[in-house]
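What follows is a single structure, written as structure tokens, with notes after it.
Note that one protein chain is taken out, while the other chains of the complex remain in position.
On to subunit A.
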Amino acid sequence: MPNPFTPIMQGMKITLGHVFKKPVTLMYPDERPKVAERFRGLHALKVSHNKAKCVACYLCPTVCPAKCITVEAGEDANHDKFAAKYEIDMLRCIFCGYCVEACPVDALKMTGEFELANYRREDFVFTKERLLEKK
């Protein structure tokens, strides 16, 4: 006949062990998680010489499997191509990072920003202004 207290003792041992370990629970939002460098969160359009690096080549909307990127190119005063419209629909985005990989001019990156909750559907569509990299 096995000792009926043995399983209880074993359980208590594990419990006691956890008392002295570092807590797993993060007291969010008072405590912030440490986001890994390679985390794929909200996109940001990189800025160089005070303007977006994006040249509106349409490779990101082409490669995007979720079809969440809308680009419209424009012609600036110097006849250069720029993104007159650049929108990402975060409700559709699957954060695969293909857009960043496809970008030929390294104009797009994914930040550690993960708090994307919002109240209205429209607010999930990130326009160019919202996506521009904050310095």
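Convention: a contact is a pair of C-beta atoms (placed from the backbone, for glycine too) under 8 Å apart; a residue touches a chain by one contact, two chains touch by 3 or more; residues count from 1.
Keep in mind that, in the parts below, contacts and distances are computed from a predicted model.
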Not counting the visible chains, the remaining one has a UniProt entry; which protein name from "Cytochrome c553", "4Fe-4S ferredoxin", "Formate dehydrogenase major subunit" or "Branched-chain amino acid ABC transporter permease" does it give? "Formate dehydrogenase major subunit"
The one of A:2, A:17 or A:104 in touch with the missing chain is A:104
Tell me which residue among A:42, A:56 or A:93 touches the hidden chain in the full complex. A:56
Tell me which stretches of subunit A touch the chain missing from the display. 55-59, 61-62, 73-75, 79-81, 104-105
